[in-house]
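A protein chain is absent from this complex, but the other protein chains hold their places.
Right, chain A next:
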């Protein structure tokens, strides 16, 4: 920084207006309304119907109508309002289409699961009974003679809750503490880089590998072929920890540094700052991160099949033998119906189990929102 006090020389070139500078061309924008795009949309709809009536494949017709719509909108707006508005409308169309493309499969999936699984799910037998002692004969009676459904997924619901619960108990502390280490203690250290790399690798591990890992670990620890709920929980934890670490790291990172400094400057030790300022501030994000991680593993099939096995009856003791879980239950009902000749009741059970899984995930997500609300930093006057 120089200290000379001479006035700075006047600017050599005087400031020119943007319009006077060559090579700058400003785009024209004229007022316009949405009416044209609505008209075009209507036209495209008519075209779609026409094409379908003419015998074109409906999907192709839809694409064709959409492209025509984009073209018409572009031309119409370029002539009335200028190219920028035209481009804006085209992109609105593209973004809207992407939205529809994303939502349609989701809604259709939900509808399929609800319509197929709903009737069986509300059947009292489904949530109150296990498959213990249920054979193809009962299914035959149900499908052929209209006898009430016998055999449900009570044991699978319990199994899912127990195993996922244990998996969460294992992975949430490990994951959150790892994230705390990464963000608060060693943001740039060697160790952190290695951990981050390993976590990234773990995120990509196929779930069956996690199952085989738990199976092999249990074989070493408790003897070959040992299958129980804890093995399943370990397999799920292997899948979950990396997600929990990643999500929590993100959430801790967005806690403003100023809050940490404010707390430290009050003479609060670091660990207490983390426990009482950083974690509460990040709590809502942490909660939703954890629920997402749970939601991701709750529907795992392959690792549980390998590590937990398949039980027909209720087993609430995760240290003792095979248990059942909803995803595995659905898998079995689809692939190995009790009575190959009378598949209906088994398929119904599978759909109901799938719906139950979806419901659990929805409930998890909703509760994450409630928790997040409860913890969220208070704002407003």
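Here is the rule we use: a contact is a pair of C-beta atoms (placed from the backbone, for glycine too) under 8 Å apart; a residue touches a chain by one contact, two chains touch by 3 or more; residues count from 1.
In this text, contacts and distances are computed from a predicted model.
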The chain that is not shown, which UniProt protein name from "Gluconate 2-dehydrogenase subunit 3 family protein", "Thioredoxin reductase", "3-oxoacyl-[acyl-carrier-protein] synthase 3" or "Phosphate ABC transporter ATP-binding protein" does it carry?
"Phosphate ABC transporter ATP-binding protein"
Hidden-chain contact residue, picked from the options A:133, A:148, A:206 or A:256
A:256
Among listed residues A:84, A:276 or A:373, the absent chain is touched only by A:276
Could I get the residues of chain A that touch the absent chain, sorted low to high?
1-5, 187-188, 256, 258-269, 272-273, 276-277, 280-281, 283, 375, 377-381
